[in-house]
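The complex appears here without one of its protein chains, the remainder shown in place.
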Amino acid sequence: MTHATAFSINQQQLVCVASFLAKEGKTQALIAALASLIPATRREAGCIRYELNLSRDEPRRVTFVEKFVDIAAFEQHCAKDAIVHYFHQVMPELVESYHVETYHQVIV
Amino acid sequence: MTHATAFSINQQQLVCVASFLAKEGKTQALIAALASLIPATRREAGCIRYELNLSRDEPRRVTFVEKFVDIAAFEQHCAKDAIVHYFHQVMPELVESYHVETYHQVIV
Amino acid sequence: MTHATAFSINQQQLVCVASFLAKEGKTQALIAALASLIPATRREAGCIRYELNLSRDEPRRVTFVEKFVDIAAFEQHCAKDAIVHYFHQVMPELVESYHVETYHQVIV
Partner (left out) sequence: MTHATAFSINQQQLVCVASFLAKEGKTQALIAALASLIPATRREAGCIRYELNLSRDEPRRVTFVEKFVDIAAFEQHCAKDAIVHYFHQVMPELVESYHVETYHQVIV
């Protein structure tokens, strides 16, 4: 590269990567629990992307790649009954550890 | 939920989440280095998505969300001169730690 | 603009825009018929995008925006029983006119 690629940050839209490591023997139950969140989330007006992925490298890891129109839409999503229920009731039974991180996209 | 959400795994397409933690003071240089990889990668015939994101939670973290048509396309991408150069020459100067994980999407 | 934007054509991936104008009074039935094709299509290994849209300008128009990993994947999709059934059995009852056009993406 002989010149810099111009970039900017989209400060409005919100990207989230939410990764969950299933307890031993709980991966299928975890995928099922997370998959059950998808249809309603995709109906949220502010949802751009809500894709679930199963790791090829760590067979117990399941990771959402998410994008919302703005932070308010993401916070509304996080406050939905099904999401709160997952984090408070389901996750403690199925998940050994997890990490949720939010981002703004770098636009090129 | 009174019934299970049916799901399947797309075993062909390849998702990658590649996350890099910049050394102190190197975040802007890291974003620039990673952004410079985007135009050529998006021209690869097998590239579906190659989006760079800057963390809101850890200001030194920069993460690619990637999708390719299949594993071969991903491996061809990883073997490109610019990618090899980044991992061997650029990354050691700019990055404190990193994690690359590949996935298959769970389809609902 | 004082300089040209470089572009190339992705000759591998296949984009399709398939637009259907419902007969009078048949729009809801058409949406339902087309929506019923979505879950199975999204499970096809070569499906990247299969999104249905309802026009704001012509209330009887319903349009798929589609992307597949390559032409073979698109042709396999088109040969699926449910798709053939739609074009041969369902569409004649519900659709006044339609237009299907395939594309290659211009990459910038």
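Every chain is named by a letter (A, B and C) in the order it is written, and numbering of its residues begins at 1.
Rule of thumb we're sticking to: contacts are C-beta pairs under 8 Å (C-beta built on N, C-alpha and C of every residue); 3 or more make two chains touch, one makes a residue touch a chain.
In this text, all values refer to a predicted model and were calculated from it rather than measured experimentally.
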Task: Visible contact partners (per top-of-document touch definition) of the missing chain - done: A, C
- [ ] Just name the one of A:Ser8, A:Gln28 or A:Gln89 that touches the chain not displayed here.
- [x] A:Ser8
Open item on the list: If the hidden chain were put back, which residues of chain C would touch it?
Closed with: 1, 4-5, 7, 9, 14-15, 17, 19, 31-32, 34-36, 38-39, 51-58, 61-63, 65, 82, 101-106, 108
Open item on the list: Counting contacts across the full complex, list the positions on chain A that touch the omitted chain.
Closed with: 6, 8, 10-13, 39, 42-43, 45-46, 48, 69-70, 107-108
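In the analysis below, only the chains that are shown with their structure count from here on.
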Task: Pairwise touch network: line, ring, star, complete, or other - done: line
Open item on the list: Nearest whole angstrom, what separates the Cα centre of chain A from the Cα centre of chain B?
Closed with: 16
TODO: Give, as an integer number of Å, the spacing between the C-alpha centres of chain C and chain A.
DONE: 27
Task: Multi-partner residues of chain B (each touching 2 or more other chains) - done: 39, 108
